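== subunit A ==
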Amino acid sequence: MLFYVFSIIAIYSALMVILSRNPLTSALYLVLCFFAIAGFYVILDMEFLAAMQVLVYAGAIMVLVVLVIMLLNLANAKNIPKDFHQMFIAVISFILLFFEIFLYAIKGSGKVPTGIYTTAFIKTIGNTQIIGEFLFTKYIFPFEVASILLLIAIIGAFIFARRKF
Partner candidate 1 sequence: MGLFLKYILSILIFFPLVSGIFLFFINKENERLLRNLATFLSLVEFIISIFLFVYFKSSAYEFQFVEKFRWIKTFGATYYLGIDGVSLFLILLTTLLSFISLLSSYKYVKVHVKEFVILMLALETFMIGTFAALDILLFYLFWEFMLIPMYFIIGIWGSARKIYSAVKFILYTLAGSLIMLFGLIVIFILHYDQTGSFTFNILKLYHTHIPLGLQIILFIAIFIGFAVKVPVFPFHTWLADAHTEAPTAGSVILAGVLLKFGIYGFFRFAIPLMPEATLILTPFILVLAVIGIIYGALVSMVQKDLKRLVAFSSISHMGFIMLGLFAMTAISVDGSILQLINHGISTGALFLFVGMLYERRHTRLISDFGGIAKKVPILAALFMITVLSSIGLPGLNGFVGEFLILVGSFKQYTVFTVIATSGVIFAAVYLLWMFQRVMFQNITNSKNEQFKDMDLREIVTIIPLIFLMLYIGLYPTPFLSRIDPTVTHFVNMINHHKYAYNLIKAKIGLFNA
Partner candidate 2 sequence: MDINAYLIVAGILFSIGGLGVLIRKNLIVVFMSLELMFNAANLGFVAVSGYLNLISGDIFVIFVMVVAAAEAAIALGIAIAFYREKGTINIDKANELKW
C-alpha cells in the first residue's frame, strides 16, 4: 500500500519537474521526488540509503541547485522558445523507451536469489554496519578513488565558477 503511495508521489512530482515553467518549482518538486524515492528505500529495508538519499540529494545537491537558481536569478527565465519538432521526436522515443523497459522488467532475467544477505540477515546486523564493512574492506579502493573524485570536483567547480578563466 505504502508502495503505491510513494509511486504516485514520485511519478507525479517527476512529471511536475519537467513540466513546470519555473525552475524553482521544478527544484522543489524534485526534492519531493527524492523524498519519495527515500521512502522506497525504507520499504526495501535500506534505511541507511534512505538517509543518504535525503542528506545528499535532497539536502546537499538540491540546495546547491536552488542556490544557483537564486544566484543567476532564473526564477522568471520563461522566455525560452520551444522546439516542437524535437519535443515530438523525444516524446515518441521515450514512450518507446519506457515500453522497452517495461518489457524487460516483466520478462525478467530468470535469476533467482543467490546472495546470503537476506532481509532477515541484514536486520540482525543492521544495514549501516554491513555497508560500512563492505566499504572499508572489499570496496576500499573505489572508496578512496571516490574521495579523490570529490576533491577533483571541488577544484573543478572552483575553477569553473571563477570569474575569469
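The set was built so that all candidates are chains of the complex that A comes from, given by their letters.
Basically, a residue touches a chain if its C-beta (ideal position, glycine included) is under 8 Å from a C-beta of that chain, and two chains touch if they have at least 3 such contacts; residues count from 1.
Keep in mind that what you see is a predicted model, and the values were worked out from it rather than measured.
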Could you work out which candidate touches subunit A in the complex, given the options 1 or 2?
-> 2
Which part of subunit A faces candidate 2 closely enough to touch in the complex?
-> 3, 7, 10-11, 14-15, 17-18, 23, 26-27, 30, 33-34, 37, 40-41, 43-46, 49, 52-53, 56-57, 60-61, 64-65, 68-69, 71-72, 74, 77, 80-83, 86-87, 90-91, 94-95, 97-98, 101-102, 104-106, 108, 111, 113-119, 121-122, 127, 130-131, 134-135, 139, 142, 146, 149-150, 152-154, 156-161, 163, 165
